[in-house]
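Omission of a single protein chain aside, the complex is shown with its protein chains in their original locations.
As written, the chain order gives the labels A, B and C, with residue 1 at the start of each chain.
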Amino acid sequence: MPFVPHTSQDEELMLDAIGVESIEDLFDEIPPALRAGVLANTPAGISEQALLRLMSDRSKKDEVDLCFIGAGAYQHHIPSAVWDLVTRGEFMTAYTPYQAEASQGTLQLIYEFQTMITRLTAMEVANASVYDGASALAEAILMAVRANRKSKSRNVLVPGNLHPSYLSTCRNILHNQKINLQVIPYDQQSGCIKQEDLQAFEGEDFAALVIQYPNFFGGLEMADELTTWAHSQGQLVIGVVNPTALALLAPPGTWGDTGADIVVGEGQPLGIPVASGGPYLGFMCCKQAIVRQMPGRIIGKTLDLDGKVGFALTLQAREQHIRRAKATSNICTNQGLLVTAATIYMSLIGDQGLRSIASQSHNGTVQLIGKALEIKGITRRFTSPVFHEVVLELPCRASQVLQQMCTQGILGGYDLGQMDAALENCILVNVTETKTPQDIEDFITSLRAAVEVAAC
Amino acid sequence: MPFVPHTSQDEELMLDAIGVESIEDLFDEIPPALRAGVLANTPAGISEQALLRLMSDRSKKDEVDLCFIGAGAYQHHIPSAVWDLVTRGEFMTAYTPYQAEASQGTLQLIYEFQTMITRLTAMEVANASVYDGASALAEAILMAVRANRKSKSRNVLVPGNLHPSYLSTCRNILHNQKINLQVIPYDQQSGCIKQEDLQAFEGEDFAALVIQYPNFFGGLEMADELTTWAHSQGQLVIGVVNPTALALLAPPGTWGDTGADIVVGEGQPLGIPVASGGPYLGFMCCKQAIVRQMPGRIIGKTLDLDGKVGFALTLQAREQHIRRAKATSNICTNQGLLVTAATIYMSLIGDQGLRSIASQSHNGTVQLIGKALEIKGITRRFTSPVFHEVVLELPCRASQVLQQMCTQGILGGYDLGQMDAALENCILVNVTETKTPQDIEDFITSLRAAVEVAAC
Amino acid sequence: MLIYEISSEGRSATAQYEACELENSELPTAQLRVSPIGLPAVSELQVVRHYTGLSKKNFSIDGEFYPLGSCTMKYNPRGALAGAHMPGFLARHPLAPENVSQGYLSCLYDLQEYLKDVTGMRAVSLTPMAGAQGEFAGVAMIRAYHDKAGDSERTEILIPNAAHGTNPATAVMCGYTVREVPVTKEGDVDVDALKAAVGPQTAGLMMTNPSTCGVFERKIQEIAEIVHDAGGLLYYDGANLNAILGKVKPGDMGFDVMHMNLHKTFATPHGGGGPGAGPVGVGKRLEPFVPTPIVGKRSTNGEDEYYWMSDKDIPDTIGNLSAFMGNAGILLRAFAYARLLGNQGMHRVGEYATLNANYMATKMAAAGFKLAYPNRRATHEFVVSMSQEAKELNVNAMDFAKRLLDYGYHAPTTYFPLLVPEALLIEPTETESKEELDGFIEAMTQILQEAKETPELVRSAPITTPVKRLDDVKAARELNLAWKAAD
Partner (left out) sequence: MLIYEISSEGRSATAQYEACELENSELPTAQLRVSPIGLPAVSELQVVRHYTGLSKKNFSIDGEFYPLGSCTMKYNPRGALAGAHMPGFLARHPLAPENVSQGYLSCLYDLQEYLKDVTGMRAVSLTPMAGAQGEFAGVAMIRAYHDKAGDSERTEILIPNAAHGTNPATAVMCGYTVREVPVTKEGDVDVDALKAAVGPQTAGLMMTNPSTCGVFERKIQEIAEIVHDAGGLLYYDGANLNAILGKVKPGDMGFDVMHMNLHKTFATPHGGGGPGAGPVGVGKRLEPFVPTPIVGKRSTNGEDEYYWMSDKDIPDTIGNLSAFMGNAGILLRAFAYARLLGNQGMHRVGEYATLNANYMATKMAAAGFKLAYPNRRATHEFVVSMSQEAKELNVNAMDFAKRLLDYGYHAPTTYFPLLVPEALLIEPTETESKEELDGFIEAMTQILQEAKETPELVRSAPITTPVKRLDDVKAARELNLAWKAAD
């Protein structure tokens, strides 16, 4: 019996102590009609050896040589120390730090995480993570609606170049609470939100404006202008940011007049493998003034009986386990272990490291763009400057080209036709520091050949 | 500067404190003529990212699908928990437990290891490991020569079916001390040492007789008879055993009249990957009466100042760091981390597990033999019963057949022609519990085809 | 010491990146970051030592018995971790095409099948990222169902007052109001009160069975009938599935929808707060609404082929709930765990979890502790009320909990369920040995003795932990949520 330590003698002694004949007797309060038989569609148990062989065989089917897809999940180098430490039983098999005295390790680490994230974003406070970037945005919108004292509106402005899954996640989570997302079309030339496009919404009551930076197409929004405009309209500003990009680019806390009010993002680039999309972590920061509207766990520094510094969950009165129906959110379990990874990653990488990684990613992207544009028929779809991801327009259907590249073990990018039929010739390509000049060369060779094969 | 934490400010403060201008000044006692220039044949440093890519690329060149080579290194299932625990920094980055109070983890673990190994071999005492099985045997022979009070001889009997590398290792280590290894030819039919073959040595003075069990050909020696004979001749008996085999077979402590006197073996099958041959661990046991002649570290149970149980290095007066030129051996660093792996492995596997693994290995071997013998021209070279390894005689040069099988990703066995030209048509094939019936089928198919291709 | 307090400008773990500056940058100068990022500047050894040190300040399953009721802290097999961490899985991009994702997809498909089997549900979506998101998906489906039926008057969700906080919070997230239903002294839902509460405004009832009182709801069939008759649907909070795994299926009890906490029942480690995975299972009524994506299987040229099912296949879906597909890695672990256990192993989970809890309950009652539901069978957990100790000795449930830490045991869940005064909710799980349970009971017995003889000792516990009791009021009042150099 895997993982059950009971010997038959233990079992007998225990049943005796309870005063029943068999384990079956312990289920005597369950109406007999409800008792289940064997699990017919579940196979018999196998050994760890057989399991690992099975999973190894299956995982090998999914191996590719090079991946240039980004679109919200980015392959970065992860220092070996990160997961060696994260998988220490003391981090991995602990529960939520409800008993602070027995959880100072996790609690201090989260406090460090909050500090790092506030610094990276130039915001005042951060929470201990929510599920992922997309759900973080949904929570941020709810939070903005609650927090905006100038507006009673349940309408929120979101950019048309927002990550499409973020948009749908928000819609799906928010529509039951009658929150309405008004999409601002992006400028077809730059791929960005232009200030002129906002004029249509001037004077209307919106609780907040969402800015994704860089946007889904990798482009850099005019975050300063957008922020100042939104504030002038009585809206809060919600930034959705890529943490690697912030090594080089203005952090949301400094945008426009007074900075973004709420900032969320996907923490995956900070030491978490792309791993099919999760577990990742959604980070969430805000201005101190509205911290009580922020959902999720928050760790505070305090003192113990002896006056020694310690850390504890704080402001729990916002949370479901105390506040129940009146909580800021229903979130309970979050992404603690990924916070551990991100914190250790940020410690190891430091300012110099993150700047270098961001620079290398940007340099590689610029390099790839340059070479790709030399291929006949390939153009850059949007004019805005990009960070580490770009939209290339091909002379034919992206899906065909990508399929062809895939046969050579290269995932050439994300097929934007899946988001918008108008972009069916476009791919979204990402380069990080994991791609060597040779990798970029291999990409270009494969892309060139694929475009030719597609015979367009 | 990888791994050097000094900031330039630190460096300045430190140089100031010392009272020198530069780090160079600290080398002023070294004759200038001796100072080295740049290291011309060492490349520049690379990042961890680049390193892992390089090593991943190189390691992939060495991947095969199935390996049936044993010959002293056996692929067994290793529970994931083993190395997750072994690589905890507290085990991996500790030094030899000289400061007992700061090393109770390692010390207790070795005491547990000693207990497990004595039980597995049915011996009285064990040490904390030496380098590997081969060097353990060399140490055992030295020990026997010292310990045998009945004999003044520096001659030792070793079987001709001893692992050839063990034999040469012993020769190379022992010949400077004028210890002479007398090889007993093995019986060409059974592949074992027959008692008749020993008669030639009767009456002569030998310090010890070595018995490998199972022997290099996988066969089972008549260990009882050999032990009793040796004792009758005033020799000590040194057993060289495979730990997995002892799950099913009589442990050396029970051999013959009074059991083996010294037992060594390769601990690799106990949770250590085959990994190109090391690091493994040589285990070493003996009768309590001769424990002071045993080299290597030994842990004993004792009490602390408060009467609490604790563990410490003991009998250190045998060791080089105390006894210097008079030590039992020059060994210092041993295979501590592998002891950690083996101890955790044995705990997880337990009696039932080890018995099952040994049975599965034996069953698979018998199965493979049966199927192989159906291939035309293939015979079993020796008649003795085997445990999990067998010598098959092919109708042609083993090297050709193995090469052919290798092109299909199957390492079909060890080419015995490398050991003895007379065996150039023979392969030594091992099956463990890691081989499924399908794997054995694949082996047979590949072998059959290869024998045909070799056109013999 | 915080990592920032050992940070020193100019220090850095240089093996972890290639020093690099921008070349031919197209980043607009006006948008460049001018301030430092503000991460710590430390060496690799400092990082390793610091976080190794922090880890040692945690209790964990790998270190201690952790009988935290409702949380199912059981052994997390290391093999499941190894399976999920295969290089091909770790490197797989979430948007990789299906033809190079068959390994991953097949694991997910199989997991869906196993979960359907153990829950008695018709369809399972793996996408919710924890229990609470599973609840959201479930209630959102209830809402979609009523909406589709044009039944827009149903504005209320019924919830027993013993329920976990996520239940009411979730109902509100889905735009419902919450009406609480009382629980009887025996821990069952008060059926008369339920009858009085249901009506045309009832969208559904959320409950868990066994309940958070650690008892099985005996009248579950009647309850289901009452709610269904009123046109409402039944939501099953699967946090307590461990109690009945392989023994009873929520689908058979009449539930229309449920979530599972894979990070509890399927032994994926809790990670100091997460991640989890909260798949939802649905019966016939809600099948059209399951959240996307889910994995389908078809046969192409005699070969199984796995594919993503999305809105096109499930037009009435409530849609996706995350950027990609939930906590994929946790799902892989749960798959691994399910394979290791197999059908027999799953039966044993419920059996031995129940055996352990009943044994502990019996022994603790014998040792003088007051069970909250002494006439009931315990399920996988049970509630002890320390109200007598609180009253007579002025040593309350929290004091006992804290003192347990000194004995090397993690505290049980305290003050939950809310309806039991001075509650300790104790869940041993099936992976703990009799010796471990006996040790805990012995510790509790000793603490009781201490409470009588030296109550001050218990009230000032813990004393062996890295810090003593913390000032929560100060933490909330003088909010300090991020370190500043001045601190």
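To be clear about the criterion, a residue touches a chain if its C-beta (ideal position, glycine included) is under 8 Å from a C-beta of that chain, and two chains touch if they have at least 3 such contacts.
Predicted, not measured: the structure shown is a model, and the values here were computed from it.
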Problem set entry | Shown chains touched by the chain that is not drawn here | A, B, C
Problem set entry | Sole contact to the chain not displayed, among B:Ala122, B:Leu198 or B:Val453 | B:Ala122
Problem set entry | Selected from B:Leu15, B:Leu181 or B:Cys396 as touching the chain missing from the view | B:Leu15
Exercise. In the full complex, which of B:Ser190, B:Gln233, B:Ser329 or B:Ser446 touches the chain missing from this view?
Worked result: B:Ser329
For this session: Could you list which residues of subunit A touch the chain missing from the display?
Result: 1-10, 45, 47-50, 79-81, 84, 89-90
Exercise. For subunit C, which residues touch the unseen chain?
Worked result: 6, 8, 11, 15, 43-46, 48-49, 52-53, 56, 61-64, 74-75, 77-79, 87, 340, 431-433, 435
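Keep this in mind: only the chains that are shown with their structure count from here on.
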Problem set entry | Centre distance in Å when subunit A and subunit B are each reduced to the mean of their C-alpha atoms | 48
Seminar exercise, completed: Here the gap between subunit B and subunit C, centre to centre from mean Cα coordinates and rounded to Å, is 46
For this session: Could you list the positions in subunit C whose residues touch two or more of the other chains?
Result: 11, 13, 15-18, 42, 44, 48, 52, 77, 79, 81-82
Exercise. What residues in subunit A touch two or more of the other chains?
Worked result: 47-48, 52, 77, 79, 87-88, 433
